[in-house]
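Note that one protein chain is taken out, while the other chains of the complex remain in position.
On to chain A.
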């Protein structure tokens, strides 16, 4: 597959990581340039740089990371020709189909090659992938890509409509993966391609429930067993550094303090206004009114100065020094995420040579209960 050398060489496909969302493949071609909003880079300057290096642009506008391709990075960076499969589905399918070193696998259709790259990595040079694509231009594009990525020995790519014409191998593969609009039309063909000396597996990838139901019927009719279905997703989590929330007692103190200030202000306003009134109407006022305002001011004197010093002191003592506020790391699931990709319908095909023909336990019972219920 891709280069395993320590340093980047001319002709290598590398992954250029600019940001988490801008990840692109690049074929290192001396003489060519890479221009992006993160600067200007000459391919020739990337040759000899160790994989995983951070490289600054020649015009000082930014930097990029030069990474070694992996199927997972390729999935994030590849040119989309179709809807593609993502990590969660690819990994789960690989696991359920028991794809491992030396496995022989069929895939239809090839699409953008996201699944193909992952399978080829996992089976290695001891395994083989037969990939089928019915769209001629897409098949050619994929073929060029497989050649460029050094996978040609491990993949046999055929331009063909497998629903109509079937597969090119018989009794050969360990597992079949069908990502087709009408997988039920390819189920009988898949059965022919699977080896019959051990248990083999199939997975059909369909976005709609109606497709699943038709596929299940086709699988059942073809003699596949243990039919089951899964949905799998990755929920990305975001990590936030947020200040440690202040303690409740701090809030209590803060609220008390603000209430006290409010009260203080109110009393000051009353005092001021009565003073103004007194000043303006000192001659007109009678004794009773005067006595009342006197009462008010004496009240202020009582509540205010007596209560204030204590409260203020306690507040200033407990208020933390506003230095660097402590931070805490918290994570939560991202808001906008993929909610559905496809339903994964799986089934097994047992080795027929080991299954003798004999009356089914279940059939017996079906007969018996029709008898009993009639």
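The criterion applied here is as follows: a residue touches a chain if its C-beta (ideal position, glycine included) is under 8 Å from a C-beta of that chain, and two chains touch if they have at least 3 such contacts; residues count from 1.
Criterion: contacts and distances are computed from a predicted model.
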Protein name (UniProt record) of the chain left out of view, among "Gcd10p-domain-containing protein", "WD40 repeat-containing protein", "Cytosolic Fe-S cluster assembly factor Cfd1p" or "NEDD8-activating enzyme E1 catalytic subunit": "Gcd10p-domain-containing protein"
Per the touch definition above, residue among A:24, A:53, A:82 or A:161 touching the missing chain: A:53
Contact with the hidden chain (one of A:44, A:182 or A:229): A:229
Hidden-chain contact residue, picked from the options A:237, A:261 or A:275: A:237
Touch list for chain A against the chain that is not drawn: 6, 17, 20, 50-54, 65, 67-68, 70-72, 87-88, 90-92, 94-96, 98, 100-104, 118, 121-122, 124-128, 153, 156, 169, 172, 197-199, 209, 212-213, 216-217, 220, 223, 225, 227-237, 239, 241, 329-331, 333, 343, 345, 348, 350-351, 354-358, 360-362, 364-366, 368-369, 372-373
